[in-house]
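Below you will find the structure I want to go over with you.
Yeah, one chain of the complex is gone here, protein chain that is, but the others are all in their spots.
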């Protein structure tokens, strides 16, 4: 357990207190005129599971995308082990990129429909130039880790169930052995059994790699069971739109 | 708000004629080189005032059930069996046998309301909530003047403020859009509501709100078929719960019974996977619906399998419910 203050108005320099792990400092994000995140601090230490809770539209997913270095905040910064990360999306250095992974709510939306499950899992390895033999071996290892049988690996996303596809997405997220995994409602669409399975794989991985996990969920039972501590995001003042605003 | 579940047993026991009586419903999809067994020999009765939840893993066929009842299956589907709807006023109608014209004119929206899965995409983007509601009401026989009042009343029922009614769907929050979609389904006052995963992607308070709306509808005499993967949702509002596995109902009983004394090993496994219980998954994968094993489809994952399991167990009456298992768990015994 860490002593980070996860108060939106907390001190901006909490990185100095907690050098290891993934931290967001004073993150502010606007969509159009609407302020989605307002000076939010969050810190995920190695080995802990931070539950993130908040009403719909309080910016939980946006915070996860900021932490995953996929969205540039309007102000504030993300730091890994105390060092600020420069750049987002394509501009993140490979050494940093491979240390943070994200698992989305809808496995279907998060999978390229053209790729087989094996190619899906191998994609991050190929993207970083892993040798073919190693990629093949690692893919098999990852598939085994999440409990996907080899006959499923040749299928494309439309030919497997949501549960099976989310397992493939989890394998893909773990491909680089990240030390931070951000689960954005990753089990909300899954049945109880698949949810428990995904949770078991993540907890096991977390223990072996002392990885930090961010758990975004609406389910109080899941938070109670899994999170080592829970952070509340205050709700947005206005009821947000049903669909995210397009740019 | 959990209302006390009626003690009456799910299928075919007393309480007058069922509003919906599904008998031997089977749905197959023909593919070029395979057949998908989406729903197999499914029977259930639904009485006025009853909320039946169908739960199961994704891909077990539960959503196909809802689409089959509304005649909304794609062309390569073959449907057999019967699904008789007995509205209080009017002739009983077999939803499977009756043609598309009758379904479109008399059934969808009127006799059966559908609460859609994703309200944001189910609402016409170019009309305000008020116009959508009024059009729906007028289409169902309300005169113009009355429709305006009725729209406000229905909106108030689901907790929509009149101001929000004048917004376009994209200006509504997820929760408000869900309420509007529900209001549209409720507006014609259908005796039967189908809710297909109505809570996916909503946060807890909204989930509870939507579920409570459905529950309240039941308490005023409608019947609701709730299709969901969320056991907590089923537990909150359902009178009876039917567990579907690999296209078949394997267990169906009153909610408290099912959660406290599951009879089917699969039900027990699913309950054990809940985060507030053992949080351990059912081992293995569900079978592909194109390639179901002979006999009980749960056999490969079941700890109690014997040779008897190679014949398909019949869904038979069992202590206040229905169960399809050769080696059921006895109440109180360890799984």
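As written, the chains take the letters A and B, and residue 1 is the first residue of each chain.
By our rule, a residue touches a chain if its C-beta (ideal position, glycine included) is under 8 Å from a C-beta of that chain, and two chains touch if they have at least 3 such contacts.
Everything below uses one rule, namely that contacts and distances are computed from a predicted model.
Asker: Pick from "Glutamyl-tRNA(Gln) amidotransferase subunit A", "Peptide/nickel transport system permease protein", "Phosphoribosylformylglycinamidine synthase subunit PurQ" or "Exported protein" the UniProt protein name of the chain that isn't shown here.
Answerer: Result for the unshown chain: "Peptide/nickel transport system permease protein".
Asker: Considering the complete complex, identify which of B:197, B:230 or B:257 is in touch with the unshown chain.
Answerer: Here the residue in touch with the unshown chain is B:197.
Asker: Pick from B:77, B:122 or B:148: which residue touches the chain that isn't shown?
Answerer: Answering carefully, the residue with contact to the hidden chain is B:77.
Asker: Pick from A:159, A:200 or A:221: which residue touches the chain that isn't shown?
Answerer: Of the candidates A:159, A:200 or A:221, A:159 is in touch with the missing chain.
Asker: Out of B:258, B:273, B:288 or B:325, which is the one that touches the chain we can't see?
Answerer: B:288
Asker: Contact with the hidden chain only, please: which chain A residues?
Answerer: Spelled out for chain A, the touching residues are 65, 68-70, 89-90, 94, 97-98, 100-102, 104, 106, 108-114, 116, 123-124, 127-128, 154-156, 158-162, 164, 169, 172-173, 175-176, 246-247.
Please note the rule applied: only the chains that are shown with their structure count from here on.
Asker: Roughly how far is chain A from chain B, going centre to centre by Cα mean, in whole Å?
Answerer: 32
Asker: Under the touch definition given earlier, write down the residues of chain B that touch chain A in their complex.
Answerer: 55-59, 119-120, 169-177, 200-207, 229, 231-232, 269-271, 273-276, 279-282, 285-286
Asker: Enumerate the contact residues on chain A facing chain B in the complex.
Answerer: Result: residues 55-57, 105, 147, 149, 152, 161-164, 185, 188-197, 199-200, 218-222, 224-226, 239-243 of chain A touch chain B.
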